[in-house]
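With one protein chain removed, the remaining protein chains of the complex are shown where they sit.
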Amino acid sequence: METQLSVIEDKPREACGVFAVYGHPEAAKLTFFGLFALQHRGQESAGIAASDGCMVRAHKGMGLASEVFGEENLARLPGNLAIGHVRYSTTGSSTLSNAQPFLVHHGEEYYALGHNGNLINAQSLRRELEDSGSIFQSTMDSEVIVHLMAPHLKKGIEPALKAALKRVQGAYSIVMLTRNSVIAFRDPRGFRPLSLGRLNDGWVVASETCAFDLVGAQYLRDVQPGEIVIINEVGLHSLKPFPRVPHSHCIFELIYFARPDSQVFGQNVYLCRKRFGHALAREYSPDVDFVMPFPDSGNYAALGYSEESGFPFEMGMIRNHYVGRTFIQPTQPMRDFAVRVKLNPVKPLMAGKKILIIEDSIIRGTTSRNRVRYLRENGAKAIHMAISCPPTRFPCPYGIDFSAKGELLAAQKGIEEEIARFIGLDSIHYLSLEGLVRSTGVNQEAFCLACYTGKYPLQPPGEIQKLCFE
Amino acid sequence: METQLSVIEDKPREACGVFAVYGHPEAAKLTFFGLFALQHRGQESAGIAASDGCMVRAHKGMGLASEVFGEENLARLPGNLAIGHVRYSTTGSSTLSNAQPFLVHHGEEYYALGHNGNLINAQSLRRELEDSGSIFQSTMDSEVIVHLMAPHLKKGIEPALKAALKRVQGAYSIVMLTRNSVIAFRDPRGFRPLSLGRLNDGWVVASETCAFDLVGAQYLRDVQPGEIVIINEVGLHSLKPFPRVPHSHCIFELIYFARPDSQVFGQNVYLCRKRFGHALAREYSPDVDFVMPFPDSGNYAALGYSEESGFPFEMGMIRNHYVGRTFIQPTQPMRDFAVRVKLNPVKPLMAGKKILIIEDSIIRGTTSRNRVRYLRENGAKAIHMAISCPPTRFPCPYGIDFSAKGELLAAQKGIEEEIARFIGLDSIHYLSLEGLVRSTGVNQEAFCLACYTGKYPLQPPGEIQKLCFE
Amino acid sequence: METQLSVIEDKPREACGVFAVYGHPEAAKLTFFGLFALQHRGQESAGIAASDGCMVRAHKGMGLASEVFGEENLARLPGNLAIGHVRYSTTGSSTLSNAQPFLVHHGEEYYALGHNGNLINAQSLRRELEDSGSIFQSTMDSEVIVHLMAPHLKKGIEPALKAALKRVQGAYSIVMLTRNSVIAFRDPRGFRPLSLGRLNDGWVVASETCAFDLVGAQYLRDVQPGEIVIINEVGLHSLKPFPRVPHSHCIFELIYFARPDSQVFGQNVYLCRKRFGHALAREYSPDVDFVMPFPDSGNYAALGYSEESGFPFEMGMIRNHYVGRTFIQPTQPMRDFAVRVKLNPVKPLMAGKKILIIEDSIIRGTTSRNRVRYLRENGAKAIHMAISCPPTRFPCPYGIDFSAKGELLAAQKGIEEEIARFIGLDSIHYLSLEGLVRSTGVNQEAFCLACYTGKYPLQPPGEIQKLCFE
Partner (left out) sequence: METQLSVIEDKPREACGVFAVYGHPEAAKLTFFGLFALQHRGQESAGIAASDGCMVRAHKGMGLASEVFGEENLARLPGNLAIGHVRYSTTGSSTLSNAQPFLVHHGEEYYALGHNGNLINAQSLRRELEDSGSIFQSTMDSEVIVHLMAPHLKKGIEPALKAALKRVQGAYSIVMLTRNSVIAFRDPRGFRPLSLGRLNDGWVVASETCAFDLVGAQYLRDVQPGEIVIINEVGLHSLKPFPRVPHSHCIFELIYFARPDSQVFGQNVYLCRKRFGHALAREYSPDVDFVMPFPDSGNYAALGYSEESGFPFEMGMIRNHYVGRTFIQPTQPMRDFAVRVKLNPVKPLMAGKKILIIEDSIIRGTTSRNRVRYLRENGAKAIHMAISCPPTRFPCPYGIDFSAKGELLAAQKGIEEEIARFIGLDSIHYLSLEGLVRSTGVNQEAFCLACYTGKYPLQPPGEIQKLCFE
């Protein structure tokens, strides 16, 4: 009816978050809280499927988990097992039929599935399946997994799952629910995170550990790349049906996506981002009065920069906590409205000052440009900017929507001077790839850095490839 | 139907915010954005009344301004003049009939009114008016003003307003709308803020200047205590019908209520709060590894403390940005849920550390107690707390809902050791009254400090008085 | 948002229905069912006020009673006493603030009021009250009664009510609720019906007796014209403070408004309408193959006509039972859509036939014109029409919205030939005034026949008078 006010952050958008629980009397409600803690990973739709051992029921809807779920519909999802999903669409169009968990009733069994990531060969698999008579319900890449499993299900879920996963390629951290089991599995390269925890006698699985904290669960270990974990009445059973390949953890989880209170790929995100700030401070040191983030994205790198550099840290942009749910279009003379409505500067703090802004990423640059102009109108004498990652130059086929290459600011501009001029900065600095990786304290080979380097660990399909290298 | 999840901040609740505009073709929409910037002053209901010179129309509803208003109902409020109101009830019960603006059609004229503050003699005036035949629509104290005006309206609005204000006592910053005029007035002591600005050829009035920033207006001056400002086709006309009395600005606006990017009572709120932090650092210096706020309330005092003390500043409590609109009750074993759902600590940061938390106020102390326990469970070695104001010991009859005296933690406990023990702290320190006032840079006489001192600038009615002094 | 599809019946619209109950543990719910049975008297808004002896609570909304009320909001209206109201606006604009019951809290007492009828001197009383300082909440004529009572309420409700009713003129059948009493009163001429019944040890009051049938109450007697009935813990108390005047029952209640299963003004409506049909048959006898109503308005007069004349009775227009709640505008080529969507003829029944249609009233005639054309297109050879009342030539100031005189078809056309030509009939006949009155079996003086004769029992205010006699 109304279209949302475009206070779009100039940020890549995460695909999804998943959560699962085995062995809790209010599994659906617990899953709701898990999704609540993972809400930052997807705000487009939310869904939960729960099993009472006999029947699997699902409810999903467009919007935030707290908008989709209430006491009443949670009460209609009884049982000790549940999985949940929050989504921002990277593949498939943005409709309810593409919301997850995806639930089918087949034979005498139910299969519900929630997926974080992106399969790179889904289109060709789908064409093949349709040609042999399969009818698809959605346009989601995840649906092919179920269709690939179907002909093998009579042999059991384990062989069916192995048969299906042998065919798919790409990034997937998936939770699956049947009448009596929760299954969690992760692609052999481990693009997206997936963690395993305990809650009393039960088990929980989540995209990020912050979800464990909210529900009071203990983090145990990560579901390993290439591992299939099956949890049922006989306990937890682990399979590793794939040959071992190098890992390709998405470094953007550490830079931007994951919540700072999560442990991801063995790292504490907050501390890691502070180290990105330290590295930035060592690489770049303009003459400024203070350093500040555009909240909340650059908060922790800015703290780290301040710590390392000694420049004071200020929180001079004040956030309107009620933004984000307004649908009113601004009146004509309200220039920079989308910028102002979210963040307003503390004017006396800016007047006559030289400022260093720390950001964690810039994609299109237009929001930054408006903010920088607004700060100058409020008296800032000089404005510099440091980005806590290298320029993003290549699109991601593994589940992150940077938009196509043509729109990527860094890809477009190429050199820092031009970018600074476009945004209206006195100078800009991107953290070096070396600085980035070294800050993680982990071997560079553990990460997928394709969005910076163009070196794709899995060959993307033709169309994306063309965008990348031409 | 459902009751909101009790993630109640342990904070006093502000009464209201008001906004008015004269001379803008989309006056109602502009007012909406004004309310949007003032939303922190009241989330219970929102309303707008607009005049097209001929008819005054109003729309109001329970909830946030962005929930109450859409393009469609704004389009039904045409005209160049409008007033708006966001409310948290301090008097009158929490129902739509108590939402403002309060609109009446009387004689051939309309009168709409939006009120921030609290009248202390409203009950006795109401009884008197009812005895002489008046019928009240609401239980709001503000309604008496209109009834007091009614018999005098044949003489004009100015004499009617003077006659009415002569009778009322208490705190009021009010915007009023008729067919062709916007009127703004403030009680002689100036308890609550009210500012005047220009927008092109028109005028705007707002509780706080942050609303001017959003709509692109220029701050001109404050509506002065005891001043009536009438804006109509002949321009702005100022009356000062009251004898001059000392001012009694509510210091809690600076400590907690106002947005940090506002100028209130001639002060920049952000810088003022940082100075409270400086003062705290001079008064209190426990042995700690770092200082951190519970976001977002203590942010600026914490920054000031860090600056003055040299202790590192950390942002170790991560906020869930999606909280506040969830209605699901936690499952049984989720201890401290209300605490965890809002803020989650960065565990590796806490482990083995001595922490100083900066807060801007504590009323009941139970939320703080749970948070402190949760931090200790996550490994904090010592936890100290500093509050950027003195202990609140007395209730406020001028429009702030601290709840009755019996519940005020400071009033109840009396001594800091006991409070520290109750919350589970190693030590606690409240900013001294002297330190507080000196930080403002203004003469102490300019403020109402009754909630700390019990010295009420206007004698409150018997019942409140009893609560205070017994 | 959307405007209702204009399947407007060519009918006058009734003002209101009222219901009250004293002494039933679920008084509000019982009132809901009373309103449900009276729904035909007003579909614009519905409301209920209930008292638990201590507090009076009200809920009202736009729409049908079944849309406004659910188990939940009824549960929030506890108590043994309640009144209810369904409304179609004749005075005051069509907004929620004009919905009834009208509830005020005054002194320590509550007063809720539901009104059927129309006061003819409300405007001048309102002006007078406003001049002396009263503030009105609504634009309803009924509100003046409460304001007229207010200055006398200290003396008790009985003297206050007498003082107020001495001032008002017009039609009123009113139910009133206080903490501990239900009061029902009717104007001295008894324009509108009002009946009294018993339900176990309690009492019920309703506009029509069909409401008693639904709730299982026994009809006792009518509240008499000019009577005030006060029901409280000491029982039922009757006052007749007015000098006796001739009665002026609205004959249109018998012709059209009341439900056929009600007893109104001492008449059974179904049997009365059949007698109108008998009288029609005696006055008018065209050569036809069968007689049929346009359902449901002419059903009973058509049955009576068939019975008296011997012509077969058919039900050849089929009603769509789902009409009335559609908001979709027809596509361009859908001629006569508003007609067809409600009633569709049985084509083979019409082909080559001579038809007599019986109607209970025609106001503007356009719907009838379209229906008649549609029947001819389906093969009807001749179409005659008989109306079970005389031509409506004068507007009604006592609570019926015939629309102003200029639009009344009969007033406009004057002679039956012209009306027949306008509608496309072979002939038309209106029941004579004499035939109408004689069918009731009651003395002509008992009725208000002003809409046919222009002889107003109470002088209407100037403006309406002008419309009538010029």
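Every chain is named by a letter (A, B and C) in the order it is written, and numbering of its residues begins at 1.
Throughout what follows, a contact is a pair of C-beta atoms (placed from the backbone, for glycine too) under 8 Å apart; a residue touches a chain by one contact, two chains touch by 3 or more.
Source: prediction; values computed, not measured.
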Problem - Visible chains in contact with the missing one - result: A, C
Completion exercise
Sole touch to the unshown chain from C:Phe136, C:Phe313, C:Phe394 or C:Tyr430: residue C:Phe313
Practice task
Would you indicate which residue among C:Gly53, C:Gly70 or C:Gly156 is in contact with the undisplayed chain?
Solution key: C:Gly70
Problem - Options C:Gln224, C:Asn268, C:Ser285 or C:Thr366, residue touching the unrepresented chain - result: C:Asn268
Fill in the blank from the handout: Listed in rising order, the subunit A residues that touch the chain left out are 1, 72, 104-107, 130-137, 139, 146-147, 150-151, 154
Exercise for the section: In the full complex, which bits of subunit C touch the chain not displayed? Write them out. Expected result: 2, 24-26, 29-30, 32-33, 36-37, 39-40, 43, 64-67, 69-71, 74, 200, 210, 213-216, 259-261, 268, 270-271, 296, 299-300, 303, 307, 312-316, 318-323, 325-335, 337, 340-341, 344-349
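In this text, only the chains that are shown with their structure count from here on.
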Exercise for the section: Select the category (line, ring, star, complete, other) that matches the graph of chains linked by touching. Expected result: line
Fill in the blank from the handout: Separation of the C-alpha centres, subunit B versus subunit C, in whole Å, is 50
Problem - Shared interface positions of subunit A, touching two or more other chains - result: none
